[in-house]
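A protein chain is absent from this complex, but the other protein chains hold their places.
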Amino acid sequence: MRLNVSLIIGAILTFCAISIAVVSTFWLPYNPNLPNIPNRLLAAGSAEHWLGTDVLGRDIISQLMVGARTSIVVGAGGATISLVLGAIMGLIAAASGKIVDETISRVADIMLSIPGMVTALVLAATLGSGALTTIFALTAFFTPSFTRVARSAALSVLQEDFITAAQLYGRGRMPRVARHVFPNIAGVLIVQFTLYFAAGILTEAGLSYLGVGVTRPGISWGLMLSEAQNQVGVSSPLAMWPGLSIVIVVLGLNLMGDGLRDVLDPKLSKSIL
Amino acid sequence: MTDSAMDVRDLFVGNGDLQAVRGVSFSIPVGGRMGLVGESGSGKTLTALAMMGLLPVGWSTEGRILHDGVDLSCQSDSQLSRRRGRTISMVFQDPLTALDPVRRVGHQIISLIRRHSDAGKAEATEQAKALFRQMNLPRPAQMLRAYPHQLSGGQRQRIMIAIALACYPQLIIADEPTTALDTTVQKQVLRTLDVAVRERGTALLMITHNLPIIAAICDTVAVMYAGRIVEAGPVAEVFSKPRHPYTMGLLRSQPTMDNIALDGSSRLPSIRGTVPPLQDLAIGCAFQPRCEFATDKCRLETPKVIEGLSCWHPIVLDAEE
Partner (left out) sequence: MTGILELRGVSQAYRLGRRSPFVTASYLQVLSNVDFAVRTGQAVGLVGESGAGKTTMTRILTGLERPQTGQVLFDGKDLWEMNAVERLEFRRNLGVVMQNPRSSLDPRMPVGSSLLEPLRSLGIDCDHVARVNEVIEQVGMASSVLGRYPHEFSGGQLQRIAIARALMTRPIVLIADEPVSALDVSIQAQVLNLLMDLVTDLNLALMLVAHDLSVVAYATSRVSVLAAGEIVETGQPLELFSRPKSKATQDLVAAVLTMEAGLAGRGLD
């Protein structure tokens, strides 16, 4: 297989982010929520706090590490649930008759027409804000997209002759979908998953920034951004660290998605002849 | 050299390490009709695309493509695009994908005429109608207002031919122009193409794997295998007295109304093996693994092209076989 640069870079960045998130569960340099007023607004590069401290003297590195965990849990959680639900709904829609297909497709259309922020605000207002609510919100607006992608990919596979062949040797409709359709659309779904993982991280940051996502004592990069906002004139690196983290992780996931797209598509891995 | 519509010399087309066309030379005289026969992967389509300057990204050429007094392989994209449709044009296999689906066919042909000449709109429309009439398309005025999807496959291909002929090019390249059509339509379209090309003195390069089409429409033929021309010459000669084992295999293995055996037990002699992928071509003669006459020499040395033939062991057929 050809060396795929974007896949490798993307996978390394993603792996680093996940490792940091895992480490944060059992080890942190400091308690990220413990104020330390004497050390407030330390600049980056101090011996004790490498990236400095925020306005209450809380360690930036510790906060970033917990933020990575939040981002990944929320992003991956939202994308995974949406992937599973969307794949099931999409496959059912593609393989069933017109009525089921129309129903699922129209419901997906309606859900896509509701702005994601509105869903998130309503959920936050009714369930209270937090990581779990954010995952629900992500699921609500990613599932219809996954449904659409899975449905259209499945429809094109269902056109293939090997599906007719399976029908001829007596495989029922759902066994055909499970044996032949799903493995053939899995690649597309995996690519889609990495892209929505990234979109989930961005959305989570946006929601937390607005105060309807993760709140203290939880920590999220979006929350850090919003707290840093008040200090922009005083200490701009405070906003830079979470921003940079978001950029790196999202970039990593997108690169990985692009790389996977090339690797997983058997048509692209063949020569043009 | 001025009497040839197209003169290809030692053409190589490759993508990185992959050489798809490996030293092809041929020449089509003004008004001449040449057939290029080959199977998938033989490099026949890439040869045509190289001549049109339409190679996919990543592919490059070596060698000379002399046409209209210039070497097309040295021309810039913009020079080539001014030339395409004017001095050299192409008819593709699938007219549905070759025509713009959101524009009326009339618009497509009229804008081409106007781009390459100083004809006004009314004049170009008249020219387009005349072309459609010549293509035996019914009700040309209405046909001009149709969208591609409203037409039948045969009509679309006639329109493609009309577009290709619109600016009186010196050469038309037709790549499998009738493969996607029904057999009954195929002959009519070929007849239209034949007449139109003959009347204008346009040279024709017909690319196909269908030997009877070549026999019906071409004067000369070149047989390609794995990126090389293995046999070339006048159609009558090559098809009645093939010298290359591959040509003979093709002629004998294709069921045609001429060679069908009467009793059900006899079998056509087939060529053994499969068309080799470009990545692992045999050393020596590329056809050697499938050739029944292959010897050690064939396995070591690539045969030179002598009198249009590239084979160490040409077949000598008696006059009356």
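Per-chain numbering from 1; labels A and B assigned in written order.
Convention: a contact is a pair of C-beta atoms (placed from the backbone, for glycine too) under 8 Å apart; a residue touches a chain by one contact, two chains touch by 3 or more.
In this text the structure is predicted, and so the values were computed from the model without any measurement.
The residue from B:70, B:141, B:268 or B:315 that touches the chain not shown here is B:268. Among B:55, B:215, B:282 or B:305, the one in contact with the hidden chain is B:215.
When you scan B:74, B:236, B:283 or B:300 for touch with the missing chain, the hit is B:236. The chain not shown here is touched by just one of A:47, A:99 or A:168, and that residue is A:168.
In the full complex, chain B touches the hidden chain at residues 39-40, 182-187, 190-191, 194, 209-217, 235-236, 239-240, 246, 249-251, 253-258, 260-262, 264-265, 267-272, 274-275, 277, 290. Although one chain is not shown, part of chain A still touches it, namely residues 160-162, 164-171, 175, 179-180, 183-184, 266, 270.
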